[in-house]
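I have placed the structure first, in the form of structure tokens, so that the comments after it can refer back to it.
All protein chains but one are shown in place.
So that you can tell them apart, the chains are marked A and B in the order they are listed, and the count of residues begins at 1 in each.
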Amino acid sequence: MIASSWLLVAFPALGALILLAGGRRTDAWGHLLGCATVLASFAYGVALFFASDGKPTDTTLYSWMPVADLQVDLGLRIDALSLVFVLLITGVGSLIHIYAIGYMSDDTDRRRFFGYFNLFVTAMLILVLGDNFVSLYLGWEGVGLASYLLIGWYQWKPSAATAAKKAFIMNRVGDVGLALAIFLMWKHIGSVSYTEVFAGIGDVDSGVILAIGLLLLLGACGKSGQFPLQAWLPDAMEGPTPVSALIHAATMVTAGVYLIARANPIYNATPNAQLAVVIIGAFTLLLGAIIGCAYDDIKKVLAYSTVSQIGYMMLAVGLGPIGYALGIMHLLTHGFFKAGLFLGAGSVMHGMNDEVDMRKFGGLWRTMPITFVTFGIGYLALIGFPFSAGYFSKDAIIAAAFAQEETWRAWVFGGAAVLGAGLTAFYMTRLMLMTFFGKRRWTELKSEDGRDFHPHESPPVMTIPMMILAIGSAGAGAFFVFNGQLAEWLAPSLGALQEAEHGVVPHSAVPFIVVGISALGVLLAWLIFGRREIAVERQPVGAVVRAARSDLYGNALNEAVFARPGTWLSRALVYVDNKGVDGFVNGLAALLGGSSGRLRRLQTGFVRSYALSMLVGSFLLVGLLLMVRFA
Amino acid sequence: MPDDIAASGGLDAYLPLVMLLALSFGFAVFSVAIAPLVGPKRFNKAKSEPYECGIEPSPQPVAGGGRIPVKFYLTGMLFILFDIEMVFLYPYAVAADAVGMFGFIAVTIFIVAITIPYVYEWARGGLEWD
């Protein structure tokens, strides 16, 4: 059973191959094949789940890279953690695949879409199933590629192309971190397999472990949209909504959380890296929640909500043994309700000529009852309504944050988490009110391409997945905490979940505080948006909302820190290139004395200046050699 | 580093050579530098010509762009080809006895290798001037 676990990956891989290589011939049945392969993987995953006891079993498929000392085998690790992810990816993945049959029915390239979708599932499964860090890296790049292709799906929109590019570049920054961490492991432990790295981590210098931990965190931030690499995730909503639901809410963006949970022996050995994870998580959860309050674009709000919720997960896994299982639990419940919310948003858009501006919605609960109910359940789960999924998973994280040993940490991070819960309730209530309640603002409006809005409920192929996800959103939390069974199941991979005893806030009080703060947020939102007319045009706003609307100047920051020096640098270098060696001399002189004007400029392309650069290079080389020798 | 050389006793023998070099360099610089200073400056037509011996340089026909025809270079290269062959054949002739059969075969291969491009040039008309 476990020995043939490669089938899990093989099904969707085969699907992707057939769909992408088969071309137009597979148009007629391509979408069905795409769903079937993921369902097959899901079925196999369920069977594996019941056959496995959760203990790690590594299966080596073949030796991928045997470079003398460095042996990288392509192997799969079946254990509690990877199986949970397999079920999430293939389970939620199947539902969203089915939903996409309806959502993408008008797209002439639907087959290719399913090809990419299968490609994504394949890569994601490799990411979570690999038994070493290089396999993980392989999946890591693979999901990045698939995500890039899918964000840019609506190719004719410049915004989609820009968003795709942005996602790719910011992910590359994270990837460099991950790659460096892997190289460091290889250098200091001599292996990249989980088993050997985790076994050998104790013998490594603490500074190196800290470096590995921080570099892995950088990788996690890139993939999971955490500060300072969060800006790509909201832009990624340019892709079709099923993509947002599967990749940018339920699965891929949680890969960073998976990475840190998987590498738990490393983080357990370096408290400082854990602190960094907690700080990033807490900061991002507030950042996402604040920005989420300001957008009118329904998908953008959900996207920032995702950023914020992943912040919670990072916070949890940064807490160490008291938090790993909680982070994974929130990841799973979030997978359900956020996927459900996105599918709901997609359903609204489907019925509203692809409009995303909430100011043009309103009163939709009558015309889209099923969407309303399923979306509402997801909403309740997200704000942590008592006994919904989010109630169990989020409150547990907040309680754990309050339960840290150092008092200042407990207050700061616990406080941030509670504040975040209030903000979450506020922005989500605002979203609900603007979309489903109030006056029907769309009756007098037209969509951008000049059509009237005729909101209608979506076909069953879309609503049924939404309903299933709604059931998960309602019940998953209770199911997971029943007898602490999820934590117990995950114990072979993450260590036993330690109960946090002494908190600065009594354990039993946490739910009341959180529910209270959340209720406050809901009330506030109702006071502002529920009682008054919502203007269709943008209103002049104060500085705070303006700042939030511009992503808390996150883009400006990125622009200033990454893009502008890059542009400036490359422009400067082109100048140097164009002017050849003399240009370089000029530039240097300008830098030193500002006397570039007096020096003559020569055009490029002259062999003599090329030869001169070679000559100078040779002199430098020989000079340096002699200097090293005789220094 | 200079100690090394002194230790190996190497460079002493080269001292006269270096002095000769310096002397010749100095003489050249001296001649070039002194001539414009002390020489009389009288200009006439002959002096502005390329060759002061009085022969008028004959210009290339303008039709060819005033350049030397490419055929010239082909023939020139052919000359070098055989020149090189000659350079190798003389030593072989001297040592033919000592290098024996192996040498004979090697030189044969060499001549064949030289002949191939010659045949190519001939067959493709490289030797026809017009």
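Heads up, the rule we're going with is that contacts are C-beta pairs under 8 Å (C-beta built on N, C-alpha and C of every residue); 3 or more make two chains touch, one makes a residue touch a chain.
In this text, contacts and distances are computed from a predicted model.
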Omitted chain (choose from "ABC transporter substrate-binding protein", "Polar amino acid transport system permease protein", "Heavy-metal-associated domain-containing protein" or "NADH-quinone oxidoreductase subunit N") - UniProt protein name: "NADH-quinone oxidoreductase subunit N"
With respect to the chain omitted from the figure, which of B:Met77, B:Ala93, B:Ala113 or B:Leu127 is a touching residue? B:Ala113
Touch with the missing chain holds, among A:Trp6, A:Phe49 or A:Trp64, for A:Trp64
Residue among A:Val86, A:Ala100, A:Ala164 or A:Ala474 that touches the chain left out of view: A:Ala164
In the whole complex, what residues of chain B lie against the chain that is missing from view? 1, 4-5, 7-8, 10, 65, 70, 95, 97-100, 102-103, 113, 116-117, 119-120, 122-124
Hidden partner sits against chain A at residues 23, 62-70, 134, 137-138, 141-142, 145, 152, 155-156, 158, 160-161, 164-165, 168-169, 172-173, 175-176, 179-180, 183, 186-187, 569-571, 573-574, 577, 605, 607, 609-611, 613-614, 616-618, 620-622, 624-626, 628-630
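In this section, only the chains that are shown with their structure count from here on.
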Between chain A and chain B, the Cα-mean centres are separated in Å by 71
